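All protein chains but one are shown in place.
A and B label the chains in the order they appear, each numbered from 1.
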Amino acid sequence: MQTGAARFDFPGFKVLTFLCLFILYAPLLVVTVYSFNDSRSITTWGGFSLRWYVDVFTGPDSAKFQSAAFNSFSIALIAATVATAIATSAALAMVRGGRFKLRTATFGLISLPILVPEIVTAVAMLIFFNAIGFTRGYTSILIAHIAFCIPFAYLPISARMQGIEGVYEQAAMDLYAGRAQAFRRVLLPMMMPGIISGFLLAFIISLDDFIITNFVKGAGIETLPTAIFGSVKQGLRPNIMAISTMLLVFSTVIVTLSWLVSRIDRTK
Amino acid sequence: MAGGAASGGNATSEAYAPARGWLLLPTWVVLGIVVLAPIVLMLIYSFLTKEFRGGVIWEFSVDAYDQFFFDRGLFGDDAPTIQWAYIQIFWRSIWQATLATIFCLLIGFPTAYFIATRPANQRTIWVFLITIPYWVNLLIRTVSMRFILRDQGPLNDLLQWTGIVAEPLTIINTNLGVQIGLFYSYLPFMVLPLYAAIERYNFSLSEAASDLYAPRHKILTRIVLPAVKPGLIAGCILVFVPSLGSFLAPDLLGGARNFMIGSLIDEQFRGSAGNWPFGAAASMILLTLVLLVLMVLARQQARLEKGAG
């Protein structure tokens, strides 16, 4: 049915698709190339070199970037794990909990961090931590990240769970499994691709976040995005491009992983 | 089959009904306390009195909204006049977000359509290619754009080398720079939902239309577009809403003269020059605007679904 679809293509659309990909990739490629620039200036090309990568790990800013990287990755790992657990539990109730009064309201609550502009959430959280007298720092960032990661973990998990017919759990119960065994042995393994996607998405979203982090972090603590932003404000330096390239490669690896997970699932 | 078709779904979907309160408790607690309650608190803050050096005094006041809309205040001695400065910032934001949505649509639709008309095995690779930039850190993407668009950046090098311009074009710190940044930031957000909609579209409808003498462009406008409208609306929401409140593109590519709402709000919470109630009020106005847009589009979406059913 779809093979015939190409007959309804428009010749110009192919050109626009390539243009679209060019627009999306060109800036990333340019930055990657310039991260290997030997020159101190970002304008002139001084030959291939890894000096800015060395600089990231040993240069004057290395301590700052290392602690920022540690904060970013540890927060992303904890926030994504906790958010995935909360989202999985919520998805069970929302997808397999029947109809109930608070269902729509709960769905609205879960969607809130996606629907509300990030800057508004950031302001609200800043005011909140300030009002309850919570000292801003690592913990406030972590709490904020757990909260806004929940919807991003929830979406792939609930989508996956909706795709799993209830008949599998019924078959398990028919074969003498209790409710807990039916969950652990049948439903959970089938949900795994959704849970992994949800976790990876939450992880990337946490690692990516600048605006909310910038509001709730308080003084004296940086994550990679806030550290990079701070440096960029003082002028674009080649070491920023090296860090950016590393993060870019990291993101690409994560997307590829998540893509492979979804493909493995298809062959099942 | 049989009665099971009606009943089977119900029985399975209620398997976890007895435990749903416990299962939802963590979600309610975390999102209720860390997201919903703060938004309510922000609404309250927007009606408080500002404290110099940041923070608020717990005294009711409409100063924040007054300052936003009126010059010299609604309750001053002179007749109030409308304060255009802030409204202008909002207007610029709406305009920029609208333009970004249109540009994303213009290039995003053909891309999504092209991908959806590839054979199934090629499609996943195309989608994968669009997905990568979607997942790359937005800050890094914006910084890359700033690097490219600089006066001495690769784009100007190219333009001067080819002789298209003699002097470097100034793009950074202009509205054009912000527009390019917004477009670039949210382009994948347009392509993916559109692709999902077109992929689900049944191309035998196009075959039927073509069988009934419709030329290709008529098939596109009369058959395909109405069928994929939900995806179109989803894509527009995903570009428009974050563009409206965006902070990075205006800040890194726009500079002080091309303020958008995001930067205005941000400024209120930076250092002693800030004004927390005013920032909260501006956030509330932005939130109201976004919710209005979402409501209008959601109603449109609901009407579409009803029409389909």
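One rule holds in what follows: a residue touches a chain if its C-beta (ideal position, glycine included) is under 8 Å from a C-beta of that chain, and two chains touch if they have at least 3 such contacts.
Rule of thumb we're sticking to: contacts and distances are computed from a predicted model.
Undergrad: Please identify the absent chain by the protein name in its UniProt record; candidates are "Spermidine/putrescine import ATP-binding protein PotA", "Dihydroorotate dehydrogenase", "PqqA peptide cyclase" or "CoA transferase subunit A".
TA: Going by its UniProt entry, the chain not pictured is "Spermidine/putrescine import ATP-binding protein PotA".
Undergrad: Give the residue, chosen from A:Leu19, A:Val54, A:Ile132 or A:Leu175, that touches the chain omitted from the document.
TA: Per the contact definition at the top, the residue touching the missing chain is A:Leu175.
Undergrad: For the chain that's not shown, point to the residue among A:Ala159, A:Met190, A:Ile221 or A:Met246 touching it.
TA: For the chain that is not drawn, the touching residue is A:Met190.
Undergrad: Which subunit A residues would touch the chain omitted from the figure, given the whole complex?
TA: 165, 167-168, 170-178, 181, 185-186, 189-190, 192, 267-268
Heads up, the rule we're going with is that only the chains that are shown with their structure count from here on.
Undergrad: Measuring from the mean C-alpha position of subunit A to the mean C-alpha position of subunit B, what distance in angstrom results?
TA: Measuring from centre to centre gives 17 Å for this pair.
Undergrad: Once bound in the complex, which stretches of subunit B touch subunit A?
TA: Residues 8-17, 19-21, 23-24, 26-28, 30-32, 34-39, 41-42, 45, 55, 107-108, 110-111, 113-120, 124, 126, 128-133, 135-141, 143-148, 150, 152-154, 184, 187-188, 191, 202-204, 206-207, 210, 216-217, 219-220, 224, 241-242, 244-245, 247-248, 252, 261-262, 265-266, 269, 276, 279-280, 283, 286-287, 290-291, 294.
Undergrad: Provide the residue numbers of subunit A that touch subunit B in the complex, in ascending order.
TA: Checking each residue of subunit A against subunit B gives 1-6, 8-10, 12-14, 16-17, 19-21, 23-28, 30-31, 34, 42-43, 85-87, 89-90, 92-98, 100, 102, 106, 109-110, 112-113, 115-121, 123-128, 130-131, 143-144, 146-148, 150, 165-167, 169-170, 179, 204, 207-208, 210-211, 215, 225, 228-229, 232, 236, 240-241, 244, 247-248, 251-252, 254-256, 259, 263.
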